[in-house]
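Dropping a structure here in structure tokens format, bear with me for questions.
With one protein chain withheld, the remaining protein chains of the complex are depicted in position.
And then subunit A:
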Amino acid sequence: MAGLELLSDQGYRVDGRRAGELRKIQARMGVFAQADGSAYIEQGNTKALAVVYGPHEIRGSRARALPDRALVNCQYSSATFSTGERKRRPHGDRKSCEMGLQLRQTFEAAILTQLHPRSQIDIYVQVLQADGGTYAACVNAATLAVLDAGIPMRDFVCACSAGFVDGTALADLSHVEEAAGGPQLALALLPASGQIALLEMDARLHEDHLEHVLEAAAQAAQGVHTLLDRVVRQHVREASILLGD
């Protein structure tokens, strides 16, 4: 089926969304008791789990300690059953290393690391089901987990992907849309200031179109922020009730 129509003439995408619409997002914070912070997120069918430990002393080689700020250590892994094809992904393969680095860059930009010199913050993310936009789901899950851990941040980090089909920018790509092979852009945004924490794209796209795609991704990230904010407030409300005032 070579001619799958990603965007119909009526403006619907394959799964019935319009160009700028997000997939359904559901999230929970504090899913694990033993970790300092944890969160679970579902963005459509993409499901990710994030746990945060720290800030704590540097583990392993002390030489890694940074004198002026905390070390952010991110590890990414995906479950063997996360994609359509069952495939074992050993720890430390190229893809997960790269994703770990990207997450690290993102969170070094968002966490106020200078408050915790010579210490370490660990962020572990696992993808349970991959259905497009894994990076975005990981960032969003990790944000919630970091918030849950009570680590001070400049702002939420909200991420979203965007693609470009037939002259229209599509927000929040699903797996089908990613597999079609068009250009795809991942954006992590600090929503309050509108600053970009990370921007990544490795396909060719004409520079005239970049602005539109970026705009679509930014708007989608703002939408994600609204939802995550709601989740956090809900969580805090529940927690305060449990604490009994």
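The rule is short, and it goes like this: a residue touches a chain if its C-beta (ideal position, glycine included) is under 8 Å from a C-beta of that chain, and two chains touch if they have at least 3 such contacts; residues count from 1.
Basically, contacts and distances are computed from a predicted model.
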"Alkyl transferase", "Glycine cleavage system H protein", "DIS3-like exonuclease 1" or "ATP synthase subunit gamma" - which is the UniProt name of the missing chain: "DIS3-like exonuclease 1"
Per the touch definition above, residue among A:L128, A:V176 or A:I196 touching the missing chain: A:V176
Contacts of subunit A with the absent chain, listed as residue ranges: 1-3, 5, 8-10, 12, 14-17, 20-24, 44-45, 84, 131, 166-167, 174, 176, 206, 208, 223
